[in-house]
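The complex appears here without one of its protein chains, the remainder shown in place.
Per-chain numbering from 1; labels A, B and C assigned in written order.
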Amino acid sequence: MVNNFSKYRTNTHNDWCAGCGDFGILNSIQMALYDLKIKNHETVIFSGIGCSGKTPHFINTYGIHTIHGRVLPFAQGAKISNPKITVIAVGGDGDGLGIGAGHFIAAGRRNIDISYIIFNNGVYGLTKGQPSPTLRRGIKTKNSIHANINCNIDPIELAIVSGFTFVARGYSFDMKHLKNLMISSIMHKGLSFLDVIQPCPTYNDMIFNENNTGSNEHSSQSYYKLEDTNYDPVINKDDDELTQHKKLNKIFMKSRELGHKIPIGVFYQNNIIPSYHDRLNDIMINYDMIPPAFSQISDQNNNTTADISKLLDEVSLK
Amino acid sequence: MVNNFSKYRTNTHNDWCAGCGDFGILNSIQMALYDLKIKNHETVIFSGIGCSGKTPHFINTYGIHTIHGRVLPFAQGAKISNPKITVIAVGGDGDGLGIGAGHFIAAGRRNIDISYIIFNNGVYGLTKGQPSPTLRRGIKTKNSIHANINCNIDPIELAIVSGFTFVARGYSFDMKHLKNLMISSIMHKGLSFLDVIQPCPTYNDMIFNENNTGSNEHSSQSYYKLEDTNYDPVINKDDDELTQHKKLNKIFMKSRELGHKIPIGVFYQNNIIPSYHDRLNDIMINYDMIPPAFSQISDQNNNTTADISKLLDEVSLK
Amino acid sequence: MVFDHTWMIGGPQGSGVDTAANIFATVCALNGYKIFGKREYYSNIKGEHSYYEVRLSNVKVNSTTSNINTLVGIDAETIIRHAEDVVSKGIIIFNNDILKVKIDEIKTMDDYFNIRLKKYLSNKNKDFSVHGILETAKDRKVLLYPISLLDILTKIPKLTCRNYNSYRLLNIIYVSLSLAIFNVPFTSISDVIGKIFYSKPNVIKHNVEISKLAYQYAVDNFKIISNLKLNFKHDMLIKGHESIALGKIIAGCKFQSYYPITPATDECLYLESKKFINKNMVDEVTVIQSEDEISSICMAIGSSLTGVRSSTSTSGPGFSLMVESLGWAGINEVPIVITLYQRSGPSTGLPTRHGQEDLLFAIHAGHGEFSTIVYASGSIEECFYDAITCFNLSEIYQIPVIHMVDKFLASSIITCNKFDLGVIKIMRGKLLHDVNKDFKYKRFEITKDGISPRSKLGQHNGIFWNTGDESDEYGHITEDPLCRIQMMDKRISRLDLIIKNIPKSQQIVLHKLNEYCIISWGSTAGPILDAIKMLERINIKVGFLQIKLLQPFPTEYVKSSLCDVRIIIDIESNKTCQLGKLFKQNLHRDIDYYILKYTGRPMTCTEIYRSLKNIFNKTATKEMILTHGK
Partner (left out) sequence: MVFDHTWMIGGPQGSGVDTAANIFATVCALNGYKIFGKREYYSNIKGEHSYYEVRLSNVKVNSTTSNINTLVGIDAETIIRHAEDVVSKGIIIFNNDILKVKIDEIKTMDDYFNIRLKKYLSNKNKDFSVHGILETAKDRKVLLYPISLLDILTKIPKLTCRNYNSYRLLNIIYVSLSLAIFNVPFTSISDVIGKIFYSKPNVIKHNVEISKLAYQYAVDNFKIISNLKLNFKHDMLIKGHESIALGKIIAGCKFQSYYPITPATDECLYLESKKFINKNMVDEVTVIQSEDEISSICMAIGSSLTGVRSSTSTSGPGFSLMVESLGWAGINEVPIVITLYQRSGPSTGLPTRHGQEDLLFAIHAGHGEFSTIVYASGSIEECFYDAITCFNLSEIYQIPVIHMVDKFLASSIITCNKFDLGVIKIMRGKLLHDVNKDFKYKRFEITKDGISPRSKLGQHNGIFWNTGDESDEYGHITEDPLCRIQMMDKRISRLDLIIKNIPKSQQIVLHKLNEYCIISWGSTAGPILDAIKMLERINIKVGFLQIKLLQPFPTEYVKSSLCDVRIIIDIESNKTCQLGKLFKQNLHRDIDYYILKYTGRPMTCTEIYRSLKNIFNKTATKEMILTHGK
C-alpha cells in the first residue's frame, strides 16, 4: 500500500512532530486521490496557515498554501473559475473556525463543490499551543497559562447550520475510514465538510489522556462509526418537506449526542440543495459551457474576442 | 408615552426612509432603557455600519458607531474593561452575519454580558439593497438583478450553536413585545441575541407582501408569540445534564420549526453557562474588584502605581 | 464664442434627481452640446439633499465650474443651498410654494450651514428665509422663474399608472421646463423618455404627456437661453463606472468578486447585468458578491490562479481589508487588478463623497516588501483604456495592479468619442497554454528578466505550489537566506523592468510644459485642464504633467520633463499632498505651491483657475485650500 499512492507524494521534507495526527490525514488524502484515480494536475489542494497548512507541499498535485483563515475564499474563487478541477481545502481549527469562521458560514450558503477538511487538534499548533475554538472550556493544554476560558463550538453543528451539504467526522488515526469519508466527500456534488479529530502530541494529547492509554491504537476505541448504527444521514431528492425536516432534526440531535463514545462517519448529506454551479448556470446563459477558465479572451493576433457593440449602443448617442 | 423616554433621545435628524422598521427598534430600545431606569451615562450603544448603524446617534447615551462588521469586538473590549456599563450592540444583518459572522461566533464562545440586536431586513440597506445573509435563496429584492443565489442562515440557530445564552426574536412593529424582549435581554447576565425582523420598505418589503396586505398592522399576524404557547426556553441551574440536553434539542427544533407563522419571543435562555466576567474572575485575582477601567494607574504626582519589583527580581542577576 | 452653461437640479435623495439629470444631459448631448455632468449625494437612501450639475458647452469640458447658470430646485433646500452660486443673469426655477418653507424646519440642513447662511444673509440685510435668499439672488440680477406646479399638475389627465411616485412626476416636469428654455425640439425629449422607460409603455406615455405640458408651460412663460445650433455629433454619453466596466469586459476579465461599497458597487452591478458576445456565443462576467472584501480579493486571486483575468472593485475601507492578501498575491506573483474607487476618508469618512486620499496607502499597502503597480486614470475615457492596460501589465509582469479611480470619475458623465477598439491588444505575458513535459516545471524559475513562465491550475505538466512563505523555484517553503535574496531580488526587480518597458505615454500624460508646471494625478486632471484653458484665454500659460504610473515611479522621465520648469504646483484632492511627497522622495526637489481640497467635493475649474492666477499674481500662499461645493 505504501507505494500505491506515491505518485501523490512530493519529496518535500515533512517537519511535523513525530506522532502528529496530521500524518494520518495526509496519507488519507493521498489514498483517496489514488482510489479515485483523480489526475494529479486536475487536483488542487488549498490550505490555510498552521501546521496543517503545510499539507499541500507534501502532495504532488497543485498546492496552494494561502494565508491564515482564508483558505475557503481562495478555493472558491478557483473552483468557480475552473469547475473541472477537484478542489480540496484543508486547514487548522484555528484557521477555519477562529479567524476564518466568517468564510465558513458564507461558504455554506454557497454550496460550491469543494471538500473542506479541518484538522481539529483543539489548539493553534504552529503558534505553540494556544486554545483553538474547538477546545472545550476548562481544559488546560500543555503550553497554556490557565484553563481555556472560552466555550468551544462544534464544527459539525456549525457546518450544518451554515448550509454545508455533506458533513462528516473522521479520526486521523483511522485512515481507512477517513479515506472513505474523503472519497465520499469528494464525490459529493456540493460543499463537503470533514471534521477530523487530530491529536497534537506536542500541545494537546487529551484525546489520548481521556482513555489514559497513551497509545493511538486504543484511542480509536473512543469512537464509534455511524455507519455501524442504523443512523440515516441522507436527505434525498424524493423526501418531502416534512420528511426532510424530521430527518434534519434527527441529524441535529445526533450532532449533539451525549455519551462517552464519539460518533465518526457521515452526519449529514443533502442531495436536494443545488450546488453553486447549478445556481450560477441558472442565472448565466453559458456558465456551464464556458466557465471563466475556459473562455478564450483573445485571438491569435492578441485582439479581444469580446464584442461590446450592444453595450456601446446603450451609451451611444444616436 | 411619547415623552416618557424623551431623555433617551437626541436632536439628531433621523434620515431613515419613511416606514422603515428601524424606527420601531429605536423606539423599543429607548422604551426599554426608560423602563429599566438605566442611567444615560451608564449606557453605551455600539453599532456597525448600515442604516441600522446610525441608531446610536438618535439615543442620548454614549453612542459608538463603529465600522462595518466589527460592532461586537468593540463592544466586548469596552464591556470587559468597564463591567459597570450597560452595553447594547446593534447592527444590520449584513454587518453581523456577513462581514461580521466570525465575530458573532467568537462572541458566543465568550458570553460577555452584552445585548446584541440584529436589524434583520434581508438586505444591505445602506448600499442599496443587495441580498444579505438572512435572505432566502430565490428571492428577488427590489434593486437586484436576479433572484438571490445564496442560501440564508438562520440567526437564531447560529446564535444557539455559537453559544449565546439568551436568544430571542422580535418584530420591529410590535414595539411593546420587542421592548420586553430587550428588557429581558439586558437583564440576562451573559451574551444576549435579539433577531429583529425589520421590514425595509425601500428594498425588501417581502414581509408585507407575504400576506399581501400591504399594511404593518396586519403583518404582525404572521407572527405568534412563544410565550403564548407552553414552550420552555430556559435551561436552569438545577437541570441535570440529560434534562439540559433534552431541552436544548427541543429548542433547536423550535428554531427550525416549519409553519406559516413565525415564532417571536425567547427561544433560549441558559442560566448555567457562566458569563465571561465570572470566568475572568476565576483566573484573575481581582478582576471583579478592580476591572481595567477602575484601576488607578498613577498617583497625584503622575508616578506609576504599578510595582514590578517582583517581576524585576525574576530577570535580575543576584 | 464659447458657450458654457451649468444647469443644476437638486432635490431630496429618492426624488429622481438622477433620472432628471440623465434625461437632461442626454437630450442636450443629442442636440450637439458637449457635456460634463456630476452628481453629489449624502450617505443616505431617502430624503437628504442631492444634486446634479450638468455643464453644457460647445467646446470640450472636463469638469464643473463654481457657478450655476440655471438652478432647478425640486425642493426649497436646493434653493437655500445653491442660490448663492447662481451667476448674475442666471436663472432659478422653483415652485412658488417653497416661499412658505421655514428654513429652521428643514431637518436635513446642517446646523453649520444654517449658521453660515444666517451670517451671509444678515450681512446682506436679508431675512433668514427662502424669500431672503431669493432676494439676494435678485439683487445679483438673477432671474427668478417661479412656477406654479399646481397649475401644471391640474392639467395632467388622471394618472394612468397607479402607485406612480409623485416625485417622479416633478422631476419630469422640471427637466422638461429646463429643456424648453434651451430650445431643444420636444421630440428629442420624448425620444429619450422612450429610451429610458423602454420596457414600460404606460410610463412612457404618461411621462411624455406630462413633459409636453411642462415644456409648453416654459415656452409660454420663460425666455429662451440658448439658440445654439450645434452640429457636433458625439458618439457617446458615458459614466466613469460604465467606462471601467466596459474596459474590463474588453480586457477579457471573466471573474469579478466584490462586496457592496459606494462608489464601487455600480461598476459591479453593471458587469453582472450585462451580456455580450464571445465567438458568437453570449458571454458574461462571473460576478460574485462575497461575504467581505477579504473574501473578494482571495476569490479573485483563486480565480487568477486558474488562468482567468480576474478583478475586484472596492473603495478605501474594503481596500484596507485586502492588504494582507495583496501581499500573498505579491509574493506569489499573481496577476490581479484591484479597482480602487477612492472616496473621502479616513474610516467611513464621507462615504459618498470624492477624495484622492489613498495614494500612499495603495503604494505601501501590506506588510513586507513586494511589487505592485499603482496606476491612476484621469478621465472617464482614460478609465476604459487604462482598465485594459492594467490587465495587460498585471499579466505581463505577474503582479497585482491597483487601478486608482475615485467617486468623481465613477459618477460623472461625459460626451466623448466612441472607444477605439482597434488600438487594443490583449497581452498575456508568459502565461503558458501548454507546458513542456520534458522539464520539471518550476513556477518561480529564475530567469533572465526575472519573470517566470506561468502555468495555471488544472494544466497538464504544469503543477506548482504557492505559499505565502518564502519559497524556492517550485514554490515550496524555504528559509535559506541566499535563496531568499534571489527571490526578493526577482520580485522587486520587475519594478525597473516596468519603468523600462511601459511606453512613456502610458506613464505620464505630458499635457503641456511651461516655466510654471502643474503636477497631478487621477481625476483632478479634468478641472486642471479646464482651468488651463481658462488661463490661456487671459494669456497665461501653465504646464501640466499628469502622472498615471505612480508605482513604480517614473523618476527619470519626470525629472527630464521638468528640468526646465521653475515653479512646480502640486494639485490634489487631499490634505497631505500625497503625490507631492512621492515627488519629493523620488526627485529630491521641493514643490513650490500646493492646491488642495478635502471637503469631499471635487475641485472646480474655477477654483483652480483662481488659485493659479494668484500664483501668477504673486498673491498665493504656499498651500491653497479649496472649499467650493455644498
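Keep this in mind: a contact is a pair of C-beta atoms (placed from the backbone, for glycine too) under 8 Å apart; a residue touches a chain by one contact, two chains touch by 3 or more.
Only a predicted model underlies this, so the values are computations on that prediction, with no experimental measurement involved.
For the chain left out of this panel, the touching residue among C:D191, C:E209 or C:E470 is C:E470.
Considering the full assembly, B:S298 is the residue among B:S6, B:T229, B:T243 or B:S298 that touches the omitted chain. Checked against the full complex, the one of C:N171, C:Q546 or C:T599 touching the unshown chain is C:T599. Hidden from this view is one chain, which touches subunit A at 13, 15-18, 49, 51, 67-69, 94, 98-99, 101, 124-128, 130-131, 133, 145, 202. For subunit C, the residues touching the chain absent from view are 42-43, 110-113, 116, 315-317, 319-321, 323-324, 327-328, 330-332, 342, 344-351, 353, 355, 357-358, 360-361, 363-370, 467-470, 472, 477-485, 488-489, 492, 574-576, 581-582, 584-586, 588-590, 598-601, 625, 627, 629-630. Touching residues on subunit B toward the chain that is not drawn are 10, 12, 40-42, 44, 46, 49, 54, 56-57, 60-67, 70, 73-82, 84-85, 102-103, 105-106, 280, 284-287, 289-293, 295-298, 302-312, 315-317.
Just so it is clear, only the chains that are shown with their structure count from here on.
Centre to centre, using the average C-alpha position, subunit A and subunit C are separated by 42 Å.
Chain centres here are Cα means. That of subunit A falls 31 Å from that of subunit B.
Within subunit B, contacts with two or more other chains are made by residues 98-99, 101, 133.
Subunit C has residues 291-292 in contact with two or more other chains.
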